[in-house]
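Of the protein chains in this complex, all but one are displayed in their positions.
Going in written order, the chains are labelled A, B and C, and every chain counts its residues from 1.
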Amino acid sequence: MVATSHDVMPDIELYQPTDEENALALANTLGADGWLVGGGQDTYGWLKDRNKNPAAMIELTQIDAWKGIKEIADGIEIGAVTTLTDIANNPLVQSRYALLATAAGKVASPQIRNVGTLGGNLIQDARCWYYRRGLDCYRAGGNICYADSPEGLNREHALFGASRCVAVSPSDTAPALVALDATMVVASSSRERLIPAQDFFVGPERDIVNMTVLNDDEILTAVRIPSTWANAEFYFEKVADRNVWDFALVNIAASFKVSGGSIEDARIVCGAVECTPRRLESVESAIRGQQRSEELAASAGEMATEGARPLNYNHFKVPLMQNLVKRAIRG
Amino acid sequence: MNPKLTRRRFIKGVIASGAAATTTTMWYAANGQDRPTGFVERLIRINVNGQERSVDVAPQETLASTLRYKLGLTGTKLGCNRGECGACTVLVDDTPTYACSVLTHSMKFARIETVEGLEAPNGDLHAVQQGFIDQLSPQCGYCTPGQVMSAVGLLRANPNPTREEARQAMAGNICRCGSYDSYLDGVMRAAEIG
Amino acid sequence: MGEGIVRYKRDVWGEEVILGVSWDLLWVVAVAILVLLAAHAIIMAALANKKMEKPSDAGRRVLRHESIDRLFHWVMAASILVLILTGIAPIIGLRISWLNIHWISGLLLTFVVTFHIIRSLFWQDFKSIILAPRDFGEPFDSAKKPGKYSFEQKGMHWAVTVVVLAVIVTGLLMFLQIDSPFWDRTNSMPEDQLGLVFLLHGLSTLALVALASAHIYFALRPEKIFYTRSMISGWISEDEMTANHDTSRWSPKEAD
Partner (left out) sequence: MAYMHIGKDFVPPDVAGKVTGRIKYSEDYTREGMVYARLLTSPIPHAKVVSIDASEALAMEGVFGILTADDVYPDGEANSTGLKILTNEPTLVGEPILAVAAVDEKTAETAIAAITVTFERLPFVMDPVDSLEEGGPDAYNGGNTFVFREGFAQEKWTSDQVASFRAGNEPTAEPAAELSYGDLEAGFANSAFVYETPFTTAGYPHMSMEPRSAMAYWEDGKLYLHGTSQSLTALADGMAGIVGVPKEDLVFINAATGGGFGQRARAGSIPSMAIPAKLSQKINRPVMMRCTREEEFTIGGARQGFQGWIKLGFKQDGTMAAADLWIVSDNGGKGGGGDAFSATNAISIVYQAEAVRFRGVSIGSNTAHRGAQRGPGENQIAAIVSPILDKAAEELGIDRLEIRKLNTPQTGDVGGINRQPFTSAYMPEALEQAATAFNWEERITRSRQRNGSKVTGIGIGQGYHNAGRSGMDGIIMMGPDGRLRVHNGVGNLGTYSYASTSRAAAEVLKMPWDRCDVITGRTDNHLPITSPQDGSNSIFTNTRTCFGAAQDMLAKMKEIAAADLGGDPADYDVSNERVHQIADDTVGMTFGEVAQRAMELGGKYTGEAELPEELAEWTQISVSRLAGSGFMGVYHDPRHSNNPPGFTVTCTEIELDTETGKIEILDMVSIAECGTVVHPQGLKNQLVGGGVWGIGMSVLERHLYDPQNGLPASTGYWQSKIPTYLDTPLKIDTGWVDLPDPENPVGARGVGEPSMGSVSAALNAAVSDALDGHVFNATPVTTDMIVNHIAGISEEWVPLAQNNFRG
């Protein structure tokens, strides 16, 4: 039994495919031994700590086909290895899907956004410190959760949908994409799947070791955002301890179609309250057809946290989430 | 293994004098890496501070590691080695980047600039360096090279930033001494003299 | 992890402790039981050439299982099947919400097993299921006929009893380690003990998978299918009874 602090990259293979076919073949061949790398901002920490030990990295950022933002028949398609900075600064995204541009601009720090990719931000692993420390908890394949126990430190953990593991979805762009009703384009060497953003993420009761439905041989290649919610009224807010680097304590992404002060349709999604982005469908249906007002916002806020099950230290997320929903609906 | 796979990391190169043998040895030692068996295969060329440098680079090697231990560019500091502080910030194609959190092999086609590359050939300091001196921006100085590089990146993209714009652009650099105010004074001064 | 029978992990301070059973054993058990049952089927098919006379299901019917016991059996069977399926789903990578179903089934199993124990001790003929020394001669002497239950049936029953009790006790201990509507989990069990509980639960699960497979297989065997019918409808024919049982040791009342 020894303890040593590591911070240097371990010996590991690196593949840098330049075309899709090679990348998918590699993913297929290497399976669980291959680690997909976008910007690497959620990769190198794991590897340096020796807490995940894949045999090889497959770097995807040199595949031009999976990079960039383009218009498609219905909306836009963003390559999975497009950087967050490129998304935040892209005129097309800014003008039609400002929700995503704002969310991408709130991730981590400028340098991380400069290399961090959309795919990486969506697929990043849970940030629970026990898990990141390399403890053999449920999420790491063990049989215990250290965070959800009488004295566990769980200020940043889940209000909803916990099942043994109480980690939350750390992404800022994920709630935005769910609120935009985006579709994930997932490819493997044998097939391509189109998965609604909402179904892309998976909670611990269904899969305690993965945060998305991606299989070992699959790669998220692009995200398609339909025109349905283009130019809608958007609201994004991220509340974190620090205004740089930190993951959200709670974030919210919402799209509204408003006509004459009346909400015709809405999609409201909160992050960091559950292992997946939490879409507030009951709130959406409650406000549909209603006039925007302080009262509506307040009642919707209350409704948003029904069923919340706070842990020892995260009670504050209940009022915080209520307030963010309120602010979004108030507009 | 699928023989059709392109293993692009095996780039052929020539052994050039860019990296002195001692510094390469240093890198292996400091990073605890095995000396590679396919030594020549891992020789890549990277463009650092306007010079093409041939370096033997392990596949997993971070840029900060290459810069510090192979090219002797110790101005790039490791404060945390995990993208949480910014002390290792360098410019990659003019974009501020944490050198501790990118692979050198991903930099093969990029233009890398470190704090050592900013001075003019005649020894004149870069406007940002001069601005930081004028305003006595650094305190302990450990984060300074990173702060300098972020500021240079900002001023290239936006030569006349507002103080708020400067603050947003510099936000990925921690200064534990808390010299943010003086760094912003330095950036504004640099924009003035630059 | 993944080697041998036991999987290990590091506890919170880095010390190696038991994590649980190696689930690779699931495949070993599955293959082994398939091979054994297939072998049995082949041997039986070979023996079948001698064409043993099958007792008729017509005629007088005697009561083998009361309705309450039949209900118990099927509830237990269903809950065990659900428990096995939900327990195995995450192991084989099926993404379903299994945990709540699993513990609810577990509670159901606990409840019916408790019911059965009490009922068998006070209201049923407990002697009929006891394995006596003489029963062990039964398989080797075709002249020896059993009372209500054959040696194989008793053996299966007691094997299942031990394994189910093990799975229930360990399951309940594990249940205490997760949040439920009744309590918040306490994480009070030391990690090495927790690992032992997981290991025993896993081992008993493997045994249960084997036993359940064997049980289902035998229940579906043509020569024994009348027992299965009796577990559904309660009766066997007098013919079946006299062909397989020693009526001096088992004299059931007539079926309704």
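Convention: a residue touches a chain if its C-beta (ideal position, glycine included) is under 8 Å from a C-beta of that chain, and two chains touch if they have at least 3 such contacts.
The shown structure was predicted, so the numbers you read here are calculated from the model rather than taken from an experiment.
Student: Check the whole complex and report which displayed chains the hidden chain contacts.
Tutor: A, B, C
Student: Which one, B:C85, B:L155 or B:A191, makes contact with the chain that was left out?
Tutor: Considering all chains, including the one not shown, the answer is B:C85.
Student: Where the complex has a chain not shown, which of A:L24, A:V37, A:L249 or A:I329 is the residue touching it?
Tutor: For the chain that is not drawn, the touching residue is A:L249.
Student: One chain is left out of this view; which of C:W13, C:W74, C:W123 or C:W183 touches it in the full complex?
Tutor: Looking across C:W13, C:W74, C:W123 or C:W183, the contact with the absent chain belongs to C:W13.
Student: Which residue numbers on chain B touch the omitted chain?
Tutor: 26, 28-34, 73-82, 84-85, 87, 114-116, 118-119, 125, 128-129, 132-133, 135-145, 148, 163-164, 167-168, 170-171, 173-182, 184
Student: Please output the residues of chain C touching the missing chain, sorted low to high.
Tutor: 12-14, 187
Student: Could you pull out which residues of chain A are in touch with the chain that's been left out?
Tutor: Residues 1-8, 109, 129-130, 133, 146, 149, 151-156, 237, 239, 241-246, 249, 312-316, 318-320, 323-324, 326-327 of chain A touch the chain that is not shown.
Definition applied: only the chains that are shown with their structure count from here on.
Student: Make each chain a node and each touching pair an edge, then name the shape: line, ring, star, complete, other.
Tutor: line
Student: Could you find the two chains linked by the most C-beta contact pairs?
Tutor: Chains joined by the most C-beta contact pairs: A-B.
Student: Taking the mean of each chain's Cα atoms, which chain ends up nearest the overall Cα mean?
Tutor: A
Student: From the C-alpha centre of chain A to that of chain B, how far is it in Å?
Tutor: Here the centre of chain B sits 29 Å away from the centre of chain A.
Student: Centre to centre, by mean C-alpha position, how many angstrom separate chain B and chain C?
Tutor: 66
Student: What are the residues of chain B that contact at least two other chains?
Tutor: There are none in chain B.
Student: Quick check: what residues of chain A touch more than one other chain, meaning two or more?
Tutor: Expected reply: no residues.
Student: Which positions of chain C touch chain A when the two form their complex?
Tutor: Counting only chain C, the residues touching chain A are 1, 9-16, 19-20, 90, 95-100, 177-179, 184-187, 191, 194-195, 198.
Student: Enumerate the contact residues on chain B facing chain A in the complex.
Tutor: Listed in rising order, the residues of chain B that touch chain A are 1-2, 4-9, 31-34, 58-62, 65, 81-84, 86, 89, 95-98, 100-103, 105-106, 150, 168-169, 171-172.
Student: For chain A, which residues are in contact with chain B within the complex?
Tutor: Those in contact with chain B are residues 7-19, 22, 25-26, 29, 39-41, 44-45, 47-48, 57, 59, 61-62, 85, 108-112, 114-115, 243-245.
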